[in-house]
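Reviewing the structure listed below.
The other protein chains are all here in position, but one chain of the complex has been omitted.
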Amino acid sequence: MIQILGISSQALFGQLLLGLINGAFYALLSLGLAVIFGMLNIVNFAHGALYMVGAFCAYFLLNWFGIGYWPALLIAPLVVGLFGVIIERTMLQRLAGLDHLYGLLLTFGVALIVQGVFQYQYGSSGLPYEIPDSLKGGRNLGFMYLPNYRAWVVIFSLVVCLATWYVIEKTKLGAYLRAATENPTIVRAFGVNVPLMITLTYGFGVALAALAGVLAAPINQVRPLMGADFIIVVFAVVVIGGMGSIMGSILTGFLLGLIEGLTKVFYPEASNTVVFVIMAIVLLIKPAGLFGRTA
Amino acid sequence: MRDVAQGPLLDLSGLEAWYGESHILHGVDMNVRRGEVVCLLGRNGAGKSTTLRSIMGIVGKRKGSVKFEGVETISMASDRIARLGLAFCPEERAIFSSLDVKENLLLPPQVKPGGLSLDQIFELFPNLKERLSSQGTKLSGGEQQMLAIGRILRTGAQLLLLDEPTEGLAPVIIQQIGVTIRKLKEQGFTILLVEQNFRFAATLADRYYVMEHGKIIDSFANSELEANMEKLHDYLGV
Partner (left out) sequence: MAAVAHSPSAARDASHRRDEMIAFAIMAILLAIAPLFAYPVFLMQAICFALYACAFNLLLGYVGLLSFGHAMFMGSASYFSAHIAKVWGWPPELAIIAATLGAAAIGVVTGALSIRRQGIYFAMVTLALSQMIYFFCLQAPFTHGEDGIQGVPQGRMFGLFDLSHQMTLYFVVLGIFLLAFLFIHRIINSPFGDVLKAIRENEPRAISLGYKADQYKLAAFVLSAALAGLAGATKALVSQNASLTDVHWSMSGEAVLMVLVGGLGTIFGPVVGAFVIIAMQNYLASYGQLVTIMQGLIFVVCVLVFRRGIVGEIAHRFNKSL
């Protein structure tokens, strides 16, 4: 067996892979938060709850309708995205012109309601969700054993993140989005339906959270509180990266996942808190965040 | 094409506007006919920019009547107003810093057929063509102004609202913008212009309106300019 710094390579790379997977979720979630923040100027506290709803959607699709993982990967984000559209149209839109903190409080309330309803119905224990047959098993790479599903999660998340980056930074649609983030009034005065863009942006952001939820379902169990603590770490990731840059959100997400994984190997007691410690250090050195544009 | 030559293209009556609590326009009456260049004069704070912004529907609250081609727009949102065929070039130019020049130029969607092609725009503003891949806000002030005007020519809007297009620019560039506005008029655009630079306006406008305290206090045609010169100096305090 190969040893690195006294740790077996199996354990080291296994933890790194787990870290990378968490990093993929951090990236997907903080990407959604950044996109929503850009257009709506709110931090979506309901993000963790909607991540959980995404996982439950996959569970319901399978157990109630017999619809498997692959369709769920598309349906769950659509359902949650639609839910987000309704939240935006019926509630968030009415906060226009108020202090941005109200948006935060409102979405916190939504998170409590959603999590409360699921807890009321399903308690706090986890529900199992099987890895799809086509991704069962794994391969031995010599220095580590690589489960297929985990490899898929990392690669697929990366593809989704990069595709989102491409759409926002390189396409006409993305140009509208960037312009409306800067100056919604003028973009609207050019004849663009900015309120509709805002609604769809919120829907898209939470759909990304739901997608992460579906990806997480076979790895972590499906639990009503799976997003509650997780989202706080994502907030720390967002503070570290700064929400100004799309690529920044993606990189920070994966990077912190890896660091967390390494911490699990070398100093497991700190693995829960390492992201927060890094946040504190970044606040001291570069308060605007690694990729933040303004202080 | 629909025949709307009968009435004015743009008709304001009793237009009032507010920013938050402050009441800025107190009943503006004016009109712009198809093919005209109309210039809105007045001192700082008279309400000229607010008039343009109210026409576009981007003030806090507005009342009264704003008709475009006979269509009442007072209760429309600004995106619907724009889609009737109006385009606005704001005083601060509003070039987007996260977009490059090409993206800035192509951003405003086409609202009507008959806008200028990119080549026609580059003919008016050759500088823009060389700087297509620069970041929007890396341009000089003059180039930014050209970009701000250029991007609304593609859209097919017939009425252009230009807010102080010469502000803070070098004389050479002011001249170039003057030439451009004349060309645009020749090509059939209707233009409502807000200007502090009276000399500049005098070479372009068909008619003038003078504003004070959120109201129109006088108006005259270009042919009556000489006769009104003294009054005008009074109004503008020059």
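Chains: A and B, in written order; residue numbering restarts at 1 for each.
Basically, contacts are C-beta pairs under 8 Å (C-beta built on N, C-alpha and C of every residue); 3 or more make two chains touch, one makes a residue touch a chain.
Keep in mind that this is a model prediction, so the values were computed, not measured.
In the whole complex the chain that is left out makes contact with A.
Here the missing chain is touched by one residue of A:112, A:158, A:219 or A:290, and it is A:112.
Between the chain not shown and the residues A:43, A:209, A:222 or A:258, the one that touches is A:43. Considering the full assembly, A:238 is the residue among A:61, A:85 or A:238 that touches the omitted chain. Summarising the interface, chain A meets the missing chain with residues 37, 42-43, 91, 94-95, 98, 100-102, 104-106, 108-117, 119-120, 228-229, 232-233, 235-236, 238-239, 269, 272-273, 275-277, 279-280, 283-284, 287.
Assume only the chains that are shown with their structure count from here on.
Look at where the CA atoms of chain A average out and do the same for chain B: the two points lie 44 Å apart. Those residues of chain A that touch chain B in the complex are listed here as 172, 175-176, 178-179, 181-183, 185-195. Only residues 56-58, 77-79, 81-83, 87-88, 90, 94, 96-99, 103, 106-109, 111, 152, 155 of chain B touch chain A when the two sit together in their complex.
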